[in-house]
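This is the structure I have questions about; it appears just below.
One chain of protein is taken out of this complex; the other chains stay put.
So, subunit A:
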Amino acid sequence: MSDAAIASSSGGFGTGARAVWDVVLPVVVVVAVIIGAWYVACVPMNIKEALTQAERAGAVVEPAGAKERRDMSAVGLALANSAYARDTLNQERPRLPAPHQVGQELWNTTGGMVLNGKAFSKRSLIYHGWVTLSATVLGFAIGTVAGVGLAIGIVHSRVMNMAVMPWAIASQTIPILAIAPMIIVVLNSIGVTGLLPKALISAYLSFFPVAVGMVKGLRSPDNMQLDLLSTYSASQSETFWKLRLPSSMPYFFTSMKIGMAASLVGAIVGELPTGAVRGLGARLLAGSYYGQTVQIWAALFAAAILAAVLVGVIGLLQRMTLKKMGMVH
């Protein structure tokens, strides 16, 4: 990144464009390979259904009869009936939807709905994404504050280090799918509904990486640096503000990235036991109830894009903060 910036400032547009291309090219190649492999995989995955439909429409397929084909290998069928490969890519309920189908669904439920003025309709992924996003961000904020607070306590108090850390680790060994419905139910019964229960599940998942990362970060100054401050008779709080906290910044942002991704998973899982009404999790669940594979994949991609954007925003904050601190050159 910084190399590219230097090249473009010193060598003019030609070298700058070239440096950018050097970064873009590998990305493009990897994406192309993934999409290519995806298309290839669609053929054997969907071939049985495609052949059944073609046979129903009167075409001759090899071998004839769904019963005969049932126990044959998908790859063998695909090779024997390569003429029907195209039909595997445009089914309504494919086992594995083709990339362009997922892309089309994504557009129809986002950009297309914006153009129709129905950006926040119940079928729009923008609407569902927003629901998930608000729970994710709220949960992440709670988790980060809790994680940082715990880390400060653990670093400064031996008792907390011994008493809290095992519980924090134990909390993460419980499968979130098992505990999420209980959190929802318990909070519901005391009248807490809506955003907060989901956010708390997000916080439950995101506090841990932040706490662990911050403990490591706050402990990152070596003995020599701590000795230096004791020769100034610095207090514990001065040591914290002037040495420990600034030293922990790279760790802080890295653990926030993990925390944010975990928070999104938490919000989606938190949407499942609520009856699948709103949010990307609801969209996933509804898709699987009705066999809408295209809808499932579109929701999955929406979640992935959301995660990428959120993690990217933290990355941007990281670069800006560390640059301002003078820690990236």
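Everything below uses one rule, namely that a residue touches a chain if its C-beta (ideal position, glycine included) is under 8 Å from a C-beta of that chain, and two chains touch if they have at least 3 such contacts; residues count from 1.
The definition used in the following text is that contacts and distances are computed from a predicted model.
The protein name that UniProt records for the chain not on display, among "Aminomethyltransferase", "Sarcosine oxidase subunit gamma", "YtkA-like domain-containing protein" or "NitT/TauT family transport system ATP-binding protein", is "NitT/TauT family transport system ATP-binding protein". In the complete complex, the hidden chain is touched by one of A:Gly16, A:Gly103 or A:Pro246, namely A:Pro246. Among A:Leu228, A:Ala304 or A:Met320, only A:Leu228 touches the chain that is left out of the view. Across the interface with the omitted chain, subunit A contributes residues 224-225, 227-234, 238, 242-243, 246, 249, 325-327, 329.
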